[in-house]
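A single protein chain has been omitted from the complex, and every remaining protein chain is retained in its original position.
First chain written, first letter: the chains are A and B, and each begins at residue 1.
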Amino acid sequence: MAQVEALPPSLPPQLSPRAIARARRRQAAGLAWREYRRSWEGMIGLGILVVFVAVAVFVPLFIPASELDVTKATGTPFSPPSAAFPLGTDESGRSVLALTLWGSRVSLTVGFLATVISVVIGSVVGIVAGHFGRWTDSTLMRVTDWFLVIPFLPLAIVLATVLGPSLANIAFVIGITSWPGTARIVRAQTLAVTSRPYIERARALGAGDWHLISRHILPNTVPLIFANTVLIVAVAILSETTLAFLGLGDPLRVSWGSMLDAAFTHGAASIGAWWYLVPPGVCILLVVLAFTMVGQALEAVLNPRLRGR
Amino acid sequence: MATAASRSFTLTAGQRRLGAKLVGAVLSLAFVLVFNFFLFRVLPGDPAKNLTRNRLVPAEQVQVLRESFGLGRPLPQQFAAYVRDTLQGDLGISYKFRRPVSEVIGERIWPTVLLLGLSTMLSTVIGLWVGIRGAWRRGSVFDRLSLGASLALYAMPEFWLGILLLIAFGVGVGSFPGMFPTGGMSTPGTDVTSPAGVVDVARHLFLPCLTLTLAYIAEYALVMRSSLLDELGEEYLTTARAKGLRDALVLRRHAVPNALLPTTTLIFLNLGFVVSGAITIETVYSWPGLGLLSYEALRTPDYPLLQGVFLLFSAAVILANVIADLLYAYLDPRVRTG
Partner (left out) sequence: MALLEVRDLTVSYPSRAGVVPAVRGVDLTLDAGETLGLAGESGCGKSTMAAAVLRLLPPGTKTSGSVLLEGEDVLGMRPGRLRAVRWTEAAIVFQGAMHALNPVRRVGDQIAEAIRLHDKVSDRQAATRVGELLEQVGLPARRAPSYPHELSGGQRQRVMIAMALACSPRLLIADEPTTALDVMVQAQVLALLEELGRELGLALLLITHDLSVLAATCERIAVMYAGRIVEEGPAATVFEAPAHPYTKALAEAFPTIGDRASRRNPHGLGGDPPDPRELPGGCEFHPRCPVSVAVCPTLDTQLWPAGRDRRAACVHVRDGNLELVRQATPVPVGEDAPAHRGAGS
């Protein structure tokens, strides 16, 4: 790893410490990317994600939103795949392909939103608990443990029922129930970083809490948080699917989970309308797999001990 | 000279840790009660109106509801009454069933225990075996296939798998007939205690149990594999080989028991996810347990019932965690005597 220590030759020798730190970080990022590229699972996962995100972003250009309108549906309900409807139709005659592609927007959005909430809360709690220690740590960890113990779905059901069905509420519920995992990891890392000698030196020099956190703890925990975040998105998407399937999703929007709910409650299973049930599930499977593969590849980059498993 | 009064009661570090965990469990349970209580009272506006917003409820019933909340009394009194009632087993009256919640729950608990118990046992046994074999022959075809299958099973919603299995084996695809019932626990009119009734229940149980088992095999297999891979790098296994022990015995007598330690506790800690799976699977198969009850409750929405089920699930999982801690302390001598 000697390369990381040397400055890139293109920089002039007189540089502020901040610029040096930034240059080093860029170099470290480059090295990390090269190591990441070595993992074929990581690359495949990344590829799949790029495709899905691209589809989600650009789908309005190819399939007009009117295709989702129940009143404008043109197909026969529950008809199998055909030339006009490559994935068949739903109970109202809408194209399942359109629903699946548009549904990706909601599923991915809720997944990302919930993850942001979860990671932000989790990181803040983890850093505060790890850094300030003692009473703060004990109390925060007790709260964290509570959320970890309580079973996710019953808690989410209770919260979602009380708050009411909407995109934001679902994201909030998932975020609120999944931050403990991040908090634990971040706290462990914060404790590890805080025990390093340069923290003690910085404190002796008069560094305040904010300085320690923003300049030392955060940069050392962000890579870990990032790898963990990727895995959380996978879980968040699965959670959204489950909640939507149970009918707790936003009734006005189509998501993969709500498709499965609609399909099931309208009897797609007894009719054998597999074309309605398979696509959303396959999409979820692929996306979750992709996030998991990317997350594992990232962890292997960060923790060399995990490589080659 | 030690008198009875001056004799101090000392606990080992291990016992103190366990004591702390037990206290923690009680605190968690207490917080569940607090959570349950405040959740419906913290919402803005009239709780009674909020709870009945999606349904057409006659005004007198709303008034009865308001009174049942005891909203006239100060908050601490309400909470005390709530706690007292709960500890006595009074969980309120279900809106949907118009009967005490505890009664409704009592009727539905055994089907869930049957389903979860059986699938947990099967998924544990099979999952552990797959994990052990995969780790022992790392990189082999079996390992790679099982890793791939585990990953795929983990990534899919378990109820989706359930629906697919339902179509494939319950309803039948194309000309392939369905072999299993598509829902419920038994055919109406069958006496479940008769031998024919037992077979009937078993046929109804097959698909939901299969779904849950498949869904959880992945988790156990992956954890066992990872745990065993960690053990396989340890030096004491080389010592065992050096003593002249056959490779298979090195695995069975040394590596696996040590790798099983964290896995055993995982089974109990996993109960939270098992419970979540039960809710969705019972919904798919209309299996009349607590999971289906939760679904029916949230559709209504039947708040007393929801609260009651949530309380029960939480208590069960908290208890499982305590058992997991006790079990680990018992199994690992480093914790026991440390």
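Here is the rule we use: contacts are C-beta pairs under 8 Å (C-beta built on N, C-alpha and C of every residue); 3 or more make two chains touch, one makes a residue touch a chain.
Computed from a prediction, not measured in an experiment: that's the story for all the values here.
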Touch partners, limited to displayed chains, of the chain removed from view: B
Residue, one of B:Arg17, B:Arg133, B:Arg203 or B:Arg241, that touches the chain absent here: B:Arg241
Option from B:Gly89, B:Gly117 or B:Pro257 whose C-beta touches the chain left out: B:Pro257
Chain B, residues in touch with the chain not shown (by the definition above): 234-236, 238-246, 254, 257-258, 261, 331-334, 337-338
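The rule we apply is simple: only the chains that are shown with their structure count from here on.
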Chain centre separation (chain A, chain B; CA means) in Å: 25
Chain A residues touching chain B - in the complex, by the definition given at the top: 142, 145-146, 149-155, 157-162, 234, 238, 241-242, 245-248, 257, 260, 264, 269-270, 272, 274, 277-278, 280-281, 284-285, 288-289, 292, 309
In the complex with chain A, residue positions of chain B that touch it: 24, 27-28, 31-32, 39-40, 43, 151-152, 154-157, 159-160, 163-164, 166-167, 170-173, 182, 226, 229, 271-273, 275-276, 279-280, 283-284, 294-295, 298-299, 301, 303, 306-307, 309-310, 313-314, 317-318, 321
